[in-house]
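Structure below; questions to follow.
With one protein chain removed, the remaining protein chains of the complex are shown where they sit.
The chains carry the letters A and B, assigned in the order they are written, with residues numbered from 1 in each.
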Amino acid sequence: MLNQPSRALKAVAFLILSVWAAAVLYPLLWTFLSALKDNPQFLTNKPWALPETPLLWKHFTYVWQTYNFGSYFMNSVLVTVVSSIAAIVLSASTAYVFSRFEFRGSRLLYVAYLSAMMIPLILGLIPLFFLLDDFGLINKLGGLAIVYTAWAIPFGVFVLGGFFKSLPKELEEAAYIDGAGYFRTFFQIMLPMAKSGLVTVTIVNALNNWNEYIMGTVFINDPTQYTLPVGIAIMQAEMQYRTEWGPLFAGLLISMAPVLLMYMFFQRQIVSGLTAGAIK
Amino acid sequence: MEIRKTLGTVLTLALILVLAACGGGGKEKQTASGGDTPSSSNASPASPDASPVTPAESSDAQLEGDFEIQYFVGGYGDAWWKDVIAQFQELHPNLKIKQSAGPKINEQMKPRWIQGSPPDVVYIDGAGSNPRQMIEDDQLLDLSDWIGQATNVDGEKILDVMIAQPEQYGGKTYNIPLVFGSYGTFYDKALFAKNGWEAPSTYEEFLTLSEKIKAAGISPYIHTGVYPDYILGGFLYPAIISANGDDGQILQDMGDMKEGVFASEPVMKALNQLAETGSKGFIDQGAPALNHTDSQMLFLQRKAAMIPNGLWLESEMKNDAPADFEYGFVPSVTQSAGGKYVALPYTSTMAVAKKAKNPEAAKAFIQFIFTKQASLNWAEKTGALMNVKVDLESSSAGETAKNAMKYYSSDNTLVAPVVVFNADVFKVMCDATVALSVNKITPEQWAERVEAAAAKARK
Partner (left out) sequence: MSRQLQRKLFIAAFLVPTFLFFSVFVLYPVAKGAHISLFDWSGSSEHMTYVGLDNFKEIVRDPIVWKAIGNDYFLVLGKTIGIVLLATFFAVAVTRLRIRGASFFRIAFFIPNIISIVVIGVLWRFVYNPSIGFLNSFLSLFAAEPVNRPWLGEEGTALWSILWPSIWAGIGFYFLLLVAAIMGIPASLYEAAEIDGAKQGRQFWTITLPLVWEQVKVSVLHIVMTTLNGSFVMVLLMTEGGPDNSTQVLGSYLYQMGFRQFHMGYAAALGVVILIVSLLTTLVLQRLLRRDTVEYS
């Protein structure tokens, strides 16, 4: 390397990055420390004080026993996986058509999808409830997955539409000349090339659906079907009425842990997935 | 107004007398007729043309079918509900009871109400619930006739055993107060004793005391700026009633949005008191940013000396108070010398859905829970008060609740009527009150804003 960035620049950048890292990591630490404190400690000691011994690990066992985190978690996984996959299938196909084929009304349809991204969810919330009810999908995880899928389509069409458009056309044309059909060309050539776009969209959708709780709260009213965010929202509401801060933070940590671990393990794959299609 | 001294021990009973004598309710002193002859007399002045109903039937007969109870679970927990519902189930084994409950139940049940398939009976409490709105939406059953004569399962007339009487909407009763609370000003007796301070009994004393507290480096008065309900209930409403010559009718007029009432002289006087307290720097500077947990926490840490709050404060914060903390309570701090304390009741109510599929069971359930035994059970399970008079002295109700009773049993305290405001007017009143407390607007501007909101809501 001929031209190393200057030392000063590197030092300043490192400092700024460290400050930001502290700003994002400290909350986790704070949540963890707070989970081990009882109320008097939590309220009267300095916010950055360490918990007093004995550490109150019982807060963790208490929430684990009181709330069905295992079942919330499984429900969330189910809904998130199903809806993320379904959404990517539905939006990738449509996005590809928009990027390569012109037909009457295609422009209008595309704009309709784009505009839908700006629709405030709350506007459709109550009509949606009655719709699901008509289909017998209230209190069903399937109903939730369907709704999440549908609401994720516009974003997928938006990102993937742009993505397919930026991919070179030569490969497809070559495939067509070789006699490949439209379907085969899409699945064998275009889809693999769009990997980074697919990963991006899936991550965003999965995160959104994993954290979604407004629809979850309104459409699911059966504790055995609660997803994690709904369970947390209920837990948080209950604990705030009882001012059980320690257990509340313990519960929040328990709910965060799987995602955090998953992210740490797969972070490389995620980033390389994001870049994959872009190189070469 | 003669209160028997011996009632000191039976505090709640005394409370009823005071309420009946001073408060707006006029249904006092009806000797409870036995449960066997419920329709023998035209008992309810509120509904002279009451068509006879026979509550005894519904409480004795075996109930069947589906029966759904919706109840909000908040600071009081759900132990009491589970308990009474289990008892009710035992009494009516053929009834299929469904409980729809939780801290988010108001949101969760909303579509059902819109759809016209509500639960049978509902306990109205928590965010997103407003009985006035439910009545305007025509969702609640008119209980005027029934409640006038209804007896509980012990054969006592329900209206007679209640502490606070039901609110009236256009002269009708739709909902029945189940939980009884009251606003007031709280302080820490230990802190006051240490500094030689005395709880204020008049507005003048409040100002002098605040001056001293401020000099000692503590915020004299803190409140929950994000939810101004507290400063309204603990400061402004009592001030208005005091300024109105201890007549609670003005609050009722405000609730009914009578033209000009928000700019009337008593209201202006009260507003000026709040503005004065603010401009003298007695109100904690941080208050507008605080929610109830924040403000209560600061109060418990003695960063502030006084806080307007409700009787539920002690049980809500039972895990949080320092060991030497001692709750003190005065109903109001805004009366002039010679005026009475003004206590502002706060109730959460029960109602029957207009479209209830099993109204018989709903009514029977109400008759089942408005008993002394259930009330005692409530006090023990929640530390707060249920709206049925019972001797609490030996119960585990909180010290605050018991202390507060001493004020209620004194003829120097006036209990204001229960008023539920129109949501729009209330929101404007909340915003304007916080703005006034930091002297961003003048009392005149407050009056202007709220009058305008009321005019709009009247349309």
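One rule holds in what follows: a residue touches a chain if its C-beta (ideal position, glycine included) is under 8 Å from a C-beta of that chain, and two chains touch if they have at least 3 such contacts.
Computed from a prediction, not measured in an experiment: that's the story for all the values here.
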Next on the checklist: I'm checking contacts with the chain that's been left out. Which of B:I147, B:M254, B:A287 or B:L376 qualifies?
Outcome noted: B:A287
Checklist entry - Given the contact definition stated above, which residue among A:I153, A:A175, A:A194 or A:I220 touches the chain not shown here? => result A:I153
Next on the checklist: Using the touch definition from the top, which of A:K10, A:K58 or A:R107 touches the missing chain?
Outcome noted: A:K10
Checklist entry - In the full complex, which residues of chain B touch the absent chain? => result 107, 110, 113-116, 127-128, 130, 133-134, 136-139, 225-226, 284-291, 294, 298, 301, 303, 423-424, 427, 431-432, 434-435, 438, 440
Checklist entry - In the complete complex, which positions of chain A touch the hidden chain? => result 1-6, 9-10, 13-14, 16-17, 20-21, 23-25, 27-28, 30-31, 46-48, 90-91, 93-94, 96-97, 101, 103, 109, 112-128, 131, 146-147, 149-151, 153-154, 159, 162, 166, 168, 181-183, 186, 196, 200, 203-204, 207, 211, 229, 232-233, 236, 249, 252, 255-256, 259-260, 263-264, 267, 270-271, 274-275, 278-280
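In this text, only the chains that are shown with their structure count from here on.
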Checklist outcome for this item: Separation of the C-alpha centres, chain A versus chain B, in whole Å, is 43
Item to check | Touch list for chain A against partner chain B, complex | outcome: 38-40, 43-44, 126, 129-130, 133, 217-218, 221, 233-234, 237-238, 240-244
Next on the checklist: For a test of understanding, state which residues of chain B touch chain A in their complex under the given definition.
Outcome noted: 73-75, 77, 100, 102-104, 107-111, 114-115, 293, 297, 300-301, 316-317, 319-320, 322
